[in-house]
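Missing here is one protein chain; the remaining ones are kept as they sit in the complex.
The block that comes next holds subunit A.
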Amino acid sequence: MPDTHALVSDFLNKLKKRKIEGSKAAAKLTAELLRTVISQQRLPNTNQAAALIHAIKAIGEQLTAANPVELAVGNIVRRVLHIIREEDLSLTTASIGGLNLQALSDDEDNVDRDDQPVLSAAAVAAAARSTLRPPALQTLIEDVSHSAAIHHSSSSAGDSEEKTKSTDKNSRSRKLKHNVIETVNELIEDIATCHESIAEQAVEHIHHNEVILTLGSSGTVIEFLCAAKEKKRSFRVFVAEGAPRYQGHTLAKELVARGLQTTVITDSAVFAMISRVNMVIVGAHAVMANGGVIAPVGLNMVALAAQRHAVPFVVLAGIHKLCPLYPHNPEVLLNELKSPSELLDFGEFSDCMDFGTGTGSPLLQVVNPAFDYVPPKLVSLFITDTGGHNPSYMYRLIADYYSANDLVLQQRPTS
C-alpha cells in the first residue's frame, strides 16, 4: 500500500509545517485520509475490528505527534476508532442475533455497549442507506476487501480456530469495512456542514438591536452572524481586530459586505466597550473535556471582561472541536509560539533578539502565543451543531462521541 503511506506522510508533513490552517480543515483532511486508509487496509479474517483499530491508532499516533496542538486531528482519529468499535459491535450483535451470546475478543465493546445504543442504531440505519454511497468508492472497497480476503485466506495460518467460518467472516469483513466507511462519510459530511447547523440556531440567540462583540475571525462566527442577519434581525457587531493576525479586519469586511452594522475596535478597547455589549460570540480552537476552551489568543481577556460586566460569553464550536482530554496547564502545554516577526520588525530589533546563537543571555524575548485557554467558569454557553450546552455538560457529550479506550492514542508496546 504505497499510496496510503505516501498520503499519510504527505499529510504529516503538512501538519508539521503548519500548512493546514484551522481546525475544520484539519479535521476534514484527517477524516478523508483515514477513510482512504480504511478502504485500503487489508483485514485478517479474524478480529478485523482490532486490526483496523490497530492500524488507525498507529496512524493517529503519528498525526497527533506531528502537531500536538491541532487537537482536531486527534479528535477525528478517536471518532473513527469509535465508529469502528460501534460498527463491529452492531455487526456482531446482528449476526449472532437472538442466539447465544458469546464473549467477543474485543473486551472494549462491553464498555461501550451500554453507552451507545442511540448512535449504534443510527449507524446501522446509515449502513442501510446504501444508495447514498458514491459508486466509485464502493467498487474500490469491494475490490480491495475481496483481494484482501483472498490473500488472507491463503497466507494467514495463525488464526486457525476461526478458519472454519471463513466465508461467513469474509462477508462480515466486507460488511464492517463498508459500514465504517459509510459512517466516516457521514462524519465528513457533518464536519462540512457544522457551520450551517450551528448557524441555524442563530435566531434563537440574537435579537433585534443587540450589540455583539467578537474577536479575530472564525468561519463559524461569520456564518452565525450572517444567518441571524438573513432572518431580518438588525444588530450591531463590534469586531476586535485580533492582533497580531488582524483577522478581525477580514471579518469586518465580510460582515459589511453582508450588510451588518460593524465597528472595528482595537483589542485594547475591549474592556472599554464591553459595558455596551449584550453578548460576546467567538469561535474556538478546541473544547476540552472540562468545558475549558483553547481559543485564539486574546479571548481570555475578552472572557474576563465579559464576566466582569456579566455579558454572556458564547463559544461556537463544531463537534469535531470537542476534545476528550482534560487539560493540564493548557496555556503552556497546548499552546504554540508564533514568529516574533508578527510583532516586531526584525530589521529594527535584530541586534538584540534571541536567535539562539548569540553568546550570553539575550536581552529581548518576543512572546507571540497562538492560543489562550479560557477556563470553563468564564464560558456561559457552547453552541455546537447538536445544540447549546453548558460547559459542565461537555464531559457527557464526549462520552457520546468517543470510546474511553481511545483517549490515549499512544499504543502500548505490547499491542
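In this section, contacts are C-beta pairs under 8 Å (C-beta built on N, C-alpha and C of every residue); 3 or more make two chains touch, one makes a residue touch a chain; residues count from 1.
In this text, contacts and distances are computed from a predicted model.
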| item | value |
| --- | --- |
| Chain excluded from display, named as in UniProt, from "D-2-hydroxyglutarate dehydrogenase", "Translation initiation factor eIF2B subunit delta", "TBC1 domain family member 9" or "methylmalonyl-CoA mutase" | "Translation initiation factor eIF2B subunit delta" |
| Contact residue for the chain not shown (choose from A:E241, A:D385 or A:D406) | A:E241 |
| Which of A:A25, A:V203 or A:V256 contacts the chain that the document leaves out | A:V256 |
| Identified contact with the non-displayed chain, of A:Q62, A:N278 or A:N335 | A:N335 |
| Omitted-chain contact residue, chosen from A:S9, A:T193 or A:S275 | A:S275 |
| Option touching the unshown chain, where A:T266, A:S339, A:N390 or A:Q410 are the choices | A:T266 |
| Residue ranges of subunit A at the interface with the undisplayed chain | 236, 241-244, 246, 249-250, 252-253, 256, 259-273, 275-276, 297-298, 300-301, 304-305, 308, 331-332, 335, 343-345, 348-349, 352, 361-369, 372-373 |
